[in-house]
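Of the protein chains in this complex, all but one are displayed in their positions.
Every chain is named by a letter (A, B and C) in the order it is written, and numbering of its residues begins at 1.
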Amino acid sequence: MGSLKELKEQVWQANMELFRKNLVVHTFGNVSGIDRKRNIIAIKPSGIPYPELSVDKIVMVDLENRVVDSKYKPSSDTRSHLVLYKAFPGIGGIVHTHSPYATAWAQARKPIPCLGTTHADHLPTEIPCTRELSDKQIKGDYETETANQIVKRFSGISPDEVQMVLVAGHGPFTWGKSPEQAVYHSLMLEEIAKIALFTLLINPGVKNLQRALIDKHFFRKHGKNSYYGQT
Amino acid sequence: MGSLKELKEQVWQANMELFRKNLVVHTFGNVSGIDRKRNIIAIKPSGIPYPELSVDKIVMVDLENRVVDSKYKPSSDTRSHLVLYKAFPGIGGIVHTHSPYATAWAQARKPIPCLGTTHADHLPTEIPCTRELSDKQIKGDYETETANQIVKRFSGISPDEVQMVLVAGHGPFTWGKSPEQAVYHSLMLEEIAKIALFTLLINPGVKNLQRALIDKHFFRKHGKNSYYGQT
Amino acid sequence: MGSLKELKEQVWQANMELFRKNLVVHTFGNVSGIDRKRNIIAIKPSGIPYPELSVDKIVMVDLENRVVDSKYKPSSDTRSHLVLYKAFPGIGGIVHTHSPYATAWAQARKPIPCLGTTHADHLPTEIPCTRELSDKQIKGDYETETANQIVKRFSGISPDEVQMVLVAGHGPFTWGKSPEQAVYHSLMLEEIAKIALFTLLINPGVKNLQRALIDKHFFRKHGKNSYYGQT
Partner (left out) sequence: MGSLKELKEQVWQANMELFRKNLVVHTFGNVSGIDRKRNIIAIKPSGIPYPELSVDKIVMVDLENRVVDSKYKPSSDTRSHLVLYKAFPGIGGIVHTHSPYATAWAQARKPIPCLGTTHADHLPTEIPCTRELSDKQIKGDYETETANQIVKRFSGISPDEVQMVLVAGHGPFTWGKSPEQAVYHSLMLEEIAKIALFTLLINPGVKNLQRALIDKHFFRKHGKNSYYGQT
């Protein structure tokens, strides 16, 4: 873990990567990262278009959402990020987008079934979709409750294994060990969501991938027996 | 409010932005802006391809569609714009495109239901679709009647809150406080229209977003209690 | 009408425009142009990838498909072009592509119904689809018979008004007064085909645009009472 300056740089780079990969339109979407030792989060400022984003505009807040050192307001979704960092101690970065295919599944309020190995390479289950928030949650501390709904949905699911979720009627959140990895998961989620829709259009009655094949693909890339990549 | 020269520059910039964002093909589509003090409208000339458009080719007309100072003919849709400026006194810019997803909803003659927060971030209702014009309207002053049909559809709807409409069998019009904001609404309408189609393909029986969530998203970005962005 | 050198230049430019607009993949697709006074056709050579195409590789043939002055073989579709030039004396350029949306309608063996004004701006009817060729036609002079099938479909249709056609199971042909205009029609056909598919997905029971609106849009852009553009 480096300095806070390095964290801001990482978070800025990850936000720009989100923009370059066409996962966001206008100001929509945001990336954050956390320094677990100091309990400081760096996040995109609210409502700034990506082409105008520079590293010095990245906002740092503490776990109580107090701005540490910035004249900018943090993303309006910051409280959602804080809940997830507290509930999922293994994660180091979070991304929220409105990327079109993943958002369509969220709006359809359907989890994305595991239909192929592109999906199984990344997680060994469906991509979960939260339940709708109650009117009371919406009218209360909405951004906090949005993340509470995610945490509730992850009862019995490991957030270190499943690093993507659809918020019903809203859109996707992804996370990872670093801001960079969280962005990678957003990119992969959009790809998986797109291919899953095309698959259903070709064969509406398609069955899920068989369990043995899901496990094979997931575990050849993850865990102690993995054998993918150079290490 | 600046000079008429600044208005022309704004309208030219907004037309070029429409082109850069891939919302138009060839010469299709146009942006206008109004100087409310002088009652002068600046608009794209008719039938000029975007790569050939320069600021001096932007045409200025008065509210009776008389060209003020240009050798070019204004867009054939100018009379539609004039009707909207007269009927909706709060707006400063108007855009018309044939962007594919929004145009498909217009051709399907269906309003776009509010299925998610990407939509609710921008307006708190469905995106309305006009009724078809009568043969008499079509054979009369067609461009004026097209806008009259929009105004009729907005009976009971605030054009300052709902800034997008689909003209049945034709395509979308959007507006805003400035030409720039009107272009932003065209970009968002196309994104909303695309995600809505994908949502229906995944779940044809999907229900509208719940009222509390629509209001939450709309009013956190608009009105006196908004808290999105830097101001 | 300029020199044959100018015709080659025009045909080369039009082929490159087809490539730049993403209407072709690899070597698929071709543009030709005719010098009506000299009865000479210039056309893309067979099987040359677009990035390697230069003006000197454009092949000239006479109406009997004899190469005039080139070491290259003309497109394998040249005989189709020749039939169309002979049957439709008003046209100056022809394009054939496998652009995905238009090709899908051709493979579906369905004409594209007129569902909106984007379509009506270009032609006042559906976009026709030929009948399938008989086995005898296929095994005979196939490229000639392909165009014969188009000509047959145009019995009672003016090729100066309807400048697009789908060849069943194959793909689109478009034409125009010049090679450049024929390319423009290919671009518009692809856009119309795309929007028509999206429209059907939103509303499978959608009706055709009303006759008065089709005529209004077509004749404001075409014929002696047109009022679109700068002239």
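The rule is simple: a contact is a pair of C-beta atoms (placed from the backbone, for glycine too) under 8 Å apart; a residue touches a chain by one contact, two chains touch by 3 or more.
Bear in mind the structure is a predicted one, so any value in this text is a computation, not a measurement.
In the whole complex the chain that is left out makes contact with A, C. Touch with the chain that is not drawn comes from one residue among C:L53, C:L197 or C:A212, which is C:L197. Only one of C:W12, C:Y85, C:W105 or C:W175 touches the chain withheld from this view, namely C:W105. Only one of A:L7, A:I40, A:V61 or A:L115 touches the chain withheld from this view, namely A:L115. The set of chain C residues touching the chain not shown comprises 25-26, 28, 45-48, 72-73, 76, 98, 100-101, 103-110, 132-133, 135, 138-139, 142, 169-171, 197, 200-201.
Interface with the hidden chain, as seen from chain A, comprises residues 115-118, 184, 187-188, 191, 194-196, 198-199, 201-203, 206, 209-210, 212-213, 216, 220, 227-230.
Criterion: only the chains that are shown with their structure count from here on.
By the residue-number overlap criterion, the interface of chain A with chain B counts as different, with under half of its numbers used by both chains.
Chain centroids computed from C-alpha atoms place B closest to the centre of all protein C-alpha atoms shown. If you average the CA atoms of chain A and of chain B, the two centres end up 33 Å from each other. Not a single residue in chain A touches at least two other chains.
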